[in-house]
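Of the protein chains in this complex, one is absent; all others appear in place.
After this line comes chain A, so read on.
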Amino acid sequence: MDRLLPLIQNETLKIWKKKRFYVVVLVLLVLIPIFTYAQMKIAENNQKNFRDWRSQTMQQISDYQNALSSERIPEEWKRFRRIAVQQLQYYLDHDVNPRSPDGVTFTRGFMANSVTLFYPLLVLAIASDLVSGERSSGTIKMLLTRPVRRWKILFSKLVALTLYVSLIVVASGILCYLISGAIFGYGGWTMPIFTGFLINGSDVDSAAVHAVPQWLYMLMQAGLIWFSSMTVAILALMVSVLVRSTAASIVTMMAAVIAGTILANMSSSWTSAKYVFAVNIDLTGYLAGSPPPIEGMTLLFSLLTLGGWAVAALIVSFGVFTKQDILN
């Protein structure tokens, strides 16, 4: 442990002083009010048109059913709708509101929708130049000439990165709750949420469904977001070791993440796409019981795939970083 803690402290403070975390917070401070406003407009409209959540849920079910009866709609899309109908019906049958308008519910939705693109982007803001930044500024030579083993340096960067990923997820949740709560109210912590829907083709098996209070659901969801963000962070660390310039490193990672999201939306026929890490990023979908992007994917599968990518990336990062010649 000698020298490791000071190294971690050094890396953590470097990231802080580079004001990367400020950027993340600033982006959140701009975006969250925009989404809150949009959500407020939707809520106002619903309040005008529906007596209560039951009528609203009923109407949603019947709208989906009408879409299902149309022959123009692609089968794949119908499958999603069929599943949604069965889940909404489950909520209705058990007298539970699927989405009450409050700060906690908004935060839950915001975080779940952000997992595929927004969180990776925020993570990249910090992870992308961890190594490549030192190279372009030349400070890497100072770092590597100190009498410290190279793996310890990379390891301290990894620990600092992990700390910031946790901070990003927690800070986004807190900011979102504080901002949206000002509009929707700060309640909703104990509202029951159903989880445990099992998807078989286009049928929903509700044998394992159980209700959890929303605060626990949020905690579980944040944990899953943290796991997928960590995978993105570790991959970004690898790219930043391999690529000389920070811009190239951000572009490479962003391209991979975006390609994965597009694949997830269209690759139902190309099943081996499920081994791509970015297709597995949306872990929160398993919690909510939404159908996976490719049939046959499960939480365990996605965790193993993401874990596999992360371990491979770590091996490559440490292998290259400890052997690499630092020129120029």
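Simple rule for what comes next: a residue touches a chain if its C-beta (ideal position, glycine included) is under 8 Å from a C-beta of that chain, and two chains touch if they have at least 3 such contacts; residues count from 1.
Convention: contacts and distances are computed from a predicted model.
J.: Just to verify: the chain that's not displayed, which of "GDSL-type esterase/lipase family protein", "Peptidoglycan glycosyltransferase", "ATP synthase subunit b" or "ABC transmembrane type-2 domain-containing protein" does UniProt list as its protein name?
T.: Its record in UniProt gives the absent chain the protein name "GDSL-type esterase/lipase family protein".
J.: Please identify which residue in A:138, A:201 or A:223 touches the non-displayed chain.
T.: A:223
J.: Which residue, A:166, A:245 or A:290, contacts the hidden chain when the whole complex is considered?
T.: Spelled out, the listed residue whose C-beta touches the missing chain is A:166.
J.: With respect to the chain omitted from the figure, which of A:4, A:212, A:251 or A:320 is a touching residue?
T.: Answer from the full complex: A:212 touches the omitted chain.
J.: Provide the residue numbers of chain A that touch the chain removed from this figure.
T.: 9, 12-13, 16-17, 51-52, 54-55, 57-59, 61-62, 65-66, 69-70, 89, 92-97, 162-164, 166-167, 169-170, 192, 194-196, 206-212, 216, 219-224, 226-227, 286-287, 299-300, 303
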